[in-house]
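A short write-up of the structure that comes next.
With one protein chain withheld, the remaining protein chains of the complex are depicted in position.
And now, chain A:
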Amino acid sequence: MAAPIGNVVIPGDIFSFTQLKSTDDAKKILLGPGLKENDLEIKVIRPGILRYRKPGVYWVDCHHKRYIPSKGESVIGIVNQKVGDIFRVDIGGSEQASLSYLSFEGATKRNRPDVKVGDIIYAKLLVANKDMEPEIVCIDSYGRSSGMGVIRNGGFLFHTSLNLARKLLNPQCILLKTLGNRFQFEITVGINGRVWVKAHSDIQTIAIVNAIVASEYKDNDQIKEMCKRISKAVSRMEVD
């Protein structure tokens, strides 16, 4: 019996290596999140859908709301505290991330960045380890900001499930493109399930937020349909 790729698996399900290999010619098997090697078997430790990608990569795709930091991911955080030379930033994980004041573009000991408690920050995870405090930075390895830093000038920040954030960032998802054809707006999506939106008017911002939240369980055709309805409703409201 081959492994049930695309089917729901739940913790405690067990596969043998031969079961996974029979769907694959690769010599090595790579186990992603949700799978664990246990003696000569593979054990599922998370409920979700079993996925497979060539060559020999298996993982469990599950519905999460809680973010678990992982190195190199771009996240949106909220500055909570200023302790000496570092800021404590809430990125939705089990621990607050630290952000040095020197890890901004152009920041020096004399020229401090303008960051206050309560600011929203778009940053990249430099250190993410289950045993250590996560550390974020607002510069890339060349010392450029490349879009990261404090997000200013209003807008609206809201939380979604991690799946929705990943869906928005997926190039195959047409939601942002379709919305972009109808409204002019700025958006920042953190992989930690936080999304910041700013449009010309509050009505438009709210409409975009609603569209994003509603798109979680919709496919591309349904999304197109929904965008059409929303833009009609918004234009009617703005006339009033």
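As a working rule, a residue touches a chain if its C-beta (ideal position, glycine included) is under 8 Å from a C-beta of that chain, and two chains touch if they have at least 3 such contacts; residues count from 1.
One rule holds in what follows: contacts and distances are computed from a predicted model.
Q: Can you work out the missing subunit's protein name as recorded in UniProt? Choose among "S1 motif domain-containing protein", "Exosome complex component rrp46-like", "RNA polymerase II transcription factor B subunit 3" or "3' exoribonuclease family protein".
A: Its UniProt record gives the name "Exosome complex component rrp46-like".
Q: Among A:10, A:30, A:117 or A:233, which one is in touch with the chain left out?
A: A:10
Q: Write the list of chain A residues that the hidden chain touches.
A: Within chain A, the residues touching the omitted chain are 8, 10-12, 14, 34, 36, 43, 45-49, 62-66, 68, 94-96, 130-131, 163, 216-217.
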